[in-house]
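All protein chains of the complex are present and in place, except for one that has been dropped.
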Amino acid sequence: MMLKNKKWSKEEFFRVREDVLRQWETGREIDWDEAAAYLKNVPEGQNFCVKLAAAKTEGRTLVQPRAGVALLEEHIELLKYLQDEGGADLLPSTIDSYTRQNRYHECQVGIEESIKAGHSMLNGFPAVNYGVKGCRKVLEALHLPLQARHGTPDARLLTEIVFASGWTSNEGGGISYNIPYAKSVSLEKSIYDWQYCDRLVGHYEEMGIHINREPFGPLTGTLVVPCISNAVAIIEGLLAAEQGVKNITLGYGQCGNLVQDVAAMRALEELAGEYFASGGYEIELSTVFHQWMGGFPEDEAKAFAVIAWGTVAAGYAKATKVIVKTPHEAYGIPTKEANAQGLKDSKQILNLLCDQQSLATKEVETEKEHIKNQTRCIINKVLELGEGDLAIGVVRAFAAGVLDIPFAPSQFNLGKVLPVRDNLGAVRILEYGNLPGTKEAREYENSLLQERACYEKRPLSFDMVVDDIYAVSKGTLIGRPGRR
Amino acid sequence: MMLKNKKWSKEEFFRVREDVLRQWETGREIDWDEAAAYLKNVPEGQNFCVKLAAAKTEGRTLVQPRAGVALLEEHIELLKYLQDEGGADLLPSTIDSYTRQNRYHECQVGIEESIKAGHSMLNGFPAVNYGVKGCRKVLEALHLPLQARHGTPDARLLTEIVFASGWTSNEGGGISYNIPYAKSVSLEKSIYDWQYCDRLVGHYEEMGIHINREPFGPLTGTLVVPCISNAVAIIEGLLAAEQGVKNITLGYGQCGNLVQDVAAMRALEELAGEYFASGGYEIELSTVFHQWMGGFPEDEAKAFAVIAWGTVAAGYAKATKVIVKTPHEAYGIPTKEANAQGLKDSKQILNLLCDQQSLATKEVETEKEHIKNQTRCIINKVLELGEGDLAIGVVRAFAAGVLDIPFAPSQFNLGKVLPVRDNLGAVRILEYGNLPGTKEAREYENSLLQERACYEKRPLSFDMVVDDIYAVSKGTLIGRPGRR
Amino acid sequence: MSNTIVLGVIGSDCHAVGNKILDHAFSSVGFKVINIGVLSSQEDFINAAVETDADAILVSSLYGHGEIDCRGFREKCEEEGLSEILLYVGGNLVVGKQEWKTVENLYKKMGFNRVYPPGTSPAAAITDLAQDLKIDLSKLGKVKVS
Partner (left out) sequence: MSNTIVLGVIGSDCHAVGNKILDHAFSSVGFKVINIGVLSSQEDFINAAVETDADAILVSSLYGHGEIDCRGFREKCEEEGLSEILLYVGGNLVVGKQEWKTVENLYKKMGFNRVYPPGTSPAAAITDLAQDLKIDLSKLGKVKVS
């Protein structure tokens, strides 16, 4: 394996494919032509790309939950409920954590224990263990498009299986499904493996089958500064595009300050458009906004408020879709009822908001330009480090701390960057580590942070960061000392 | 009785007072000096004016529920719960509907039936029947300020009792507690009776006791155009001020379009300031924003969203306080738990929002000026009709339809004005009836309504109004045909 | 058969919006609606029904006191000679969020022919009334039920 940002040849792909399909017994069920034929027959209404395109044209924001349980029948029941009762526009299958780590034997244990216990002992749906047969059963029981949502550094077999099952979208990427989700998987490996996943989409596209790809925007979900997550999203979009992906949804996780969130989403879409164009890629681009991804309040009424506030931002950001949390978030995997409640809370907000004026303020414009500039600095530095090769650039950038994701568990992440909120609640950078950026931008952010330090009469410090990490779960946005 | 907008003489007040205190046996318990002494001893923390002033200085928005049940002990338990568990900043006692119609015998039946049934058979707290003794018990069990909230055309005895019990705020007014709440009470009578209530506050003020007064802003709660509710609010403020009231909270019920709601609240505060100043009144002014007062969705998750969206508007409007709905709204009087949930949902939104940028858009400015102009037209016409006397003006204005409250039950309301939403969801006027207004303003509103008619490809009609009345309860803001 | 109905809101209840919409809806399909409005007593309803020879009385109670306000309504109708009259009731019929079956039974026991939960659409009641009165709605000759 020699990583570079170059479309894989057919030969390389099919050579690797043989090994992939042998990773677990269900891999053997996959037949290339039969899978393509099946995918071609997936009804239009179950194609992710079609549904996203329609929403974009209409200017609507779609709602999508997260959901997955261990047992097949229960999983189908869950998704049906979210479709029929919850009013979801798009459906997921959230994959369990053993699958994410390719530990299919442990999945099997989890499935058996779940049967014994009478409830799910896994935190998601073990799609690989169920294989194409099981996954098609899921699709066929529903009438909405289906997407795999996971957090898998090596998702090749999973991807093969879900596409062959007619699921028309796959979340993830070589950075976003490694650095926040793994400890010791190298970026060379995860990017390479995700090139495979993307190349598979490319192949299908060549056969006239449209499949959507969605890099995971929120990363660690914890005070991730927009320029960092936007840089990663755009880079993963470019890496996917190179492998022949045509339909991409770029994502962003709510920071909580409305101006910053709306600006970040607009910056993401605009800048991605620029980079795709200059890379010569023709991409159908859509966006996804993730409701607050950090620690949630335990109280359900408060959780509803956090969900609603996220939806307000998604609505003003004109996201193509919003990923919805539930009132059980702080405790555990939600019941189907709680999950549907999250959808309904969100949909009601969107319906109240969708016809209203957009948020056209000077502050949003200023913030957008600020984010774009910072993001450009990062992406361009990555390209520079890669001597023009984006994939190589990413590996070197993480090693150098030019890309650095706050609070990520990976040993390949430098972990020097420290974010904190400014006095209006926008997430800024306290410690830059080796993150690139202009002097002006730093001075600007620093002055904003000084405002907060002054206001709170305490120095900027790690304690403040910790306060901010807890803040939303304790009922506020900013971790002020002594605030209820 | 000869109605005019003139501070009552001591003689007139005390002459009328004798009759008032004889309306029900508990009136006899009230002793003028003892009451004043008691009020003077109410701790600062339980004074409405003090708490509102602090919030205004800090730029915070306080949360206040509605709550009231038939039995004294249960009522205390309810308010304690909302204080301690719900985190309310200000407490109410919502008065039952028999009391509102001065039917104290029926209250007695309701109390007895409630004891038998083991749960409240009344929709509020029958404060008059419990008298000063009972009402003081309520106050003394709590540590927050207490307000009477009702809907009583003749609230004189109720007012005497609650003030003598140390409650430091009273909601209502001669218009806002008549036209939406009664069928055949004349405005001469209700304004006159509310002058009494306000004069009582004036007397206390003269003794150095600060009591807050709050006209009821939302009126029928159903598509009330801001210029109408703002005109009524300001007029009631002026009538109260004339009787010596010094601390006034003016209110507004959410329409649902954020720009309009924020603009309306700013217009209300600014215009009230102008009118108070030109009337020579020195008033400590605060504002209250009512979360959506029309029909609610039955689904609780959706109700949470409506509550949250109302709080977003309250936050951006920088209201001094927000009156909070509950997830049970569509069904019935909420349990204490549901009531606390409404508070928590609201407080979480306020805490997320409170430090953020304000909504400084051109649209808000334009809308604010539009509302101010329309409101001025109405108030000035009322003054003109009254030949300079505001109270007389009001009576004549309602007769002439110059003041006209949509969907109000009163026979003294002309009922010709018909509101409907424009294409962005702002509430506009479809039928003006005899409402005053400039040609430009009408043409402007009409062009906005035409946009909607075009968009929906149907004529402006009463059907559209009906669709709008149902819309929020069915999950949207605008009653579009065929919308989920 | 007079195709006449008496509509109103009982007791000390001032909720006027649903009443106006019910009036509009029943009128627009061709019923003759005698709307006595809010804050109406049992006597008000009964007098209106006697005067107009009404086929049905539609009582609204939104504010929670319906249970107290509606007691003895059927008996009073009978005293006034309205022994055949249909009695419908709807709205938020009790204080608080209670089990619907219990609420329905409560009012059925009081002699109401049909009892409607919060959020009932006028169309549902119109269909029921046409059925109970054996009326062919299309013959009433007005607009469609929506």
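Think of it as A, B and C in the order they're written, each chain with its own count starting at 1.
Basically, contacts are C-beta pairs under 8 Å (C-beta built on N, C-alpha and C of every residue); 3 or more make two chains touch, one makes a residue touch a chain.
All of these numbers come straight from a predicted model, not from anything done at the bench.
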Where the missing chain makes contact, among the chains that are shown: A
Hidden partner chain, touching residue among A:K183, A:K362 or A:K416: A:K183
Contact with the hidden chain (one of A:E12, A:E29, A:E106 or A:E431): A:E106
Residue in contact with the excluded chain [from A:F13, A:Y98, A:W292 or A:F412]: A:Y98
Touching the absent chain when the full complex is considered, from A:K246, A:H328, A:R452 or A:R480: A:H328
Residues of subunit A in contact with the chain not shown: 96-98, 100-101, 103, 106, 109-110, 113, 119-123, 151, 180-184, 220, 222, 294-295, 298, 328, 330-335, 338, 407-409, 462, 466, 469, 473
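Quick note on the criterion: only the chains that are shown with their structure count from here on.
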Subunit B and subunit C: spacing of chain centres that average the CA atoms, whole Å: 30
Distance from the mean Cα position of subunit C to that of subunit A, given in whole angstrom: 54
Multi-partner residues of subunit C (each touching 2 or more other chains): none
Multi-partner residues of subunit B (at least 2 other chains): none
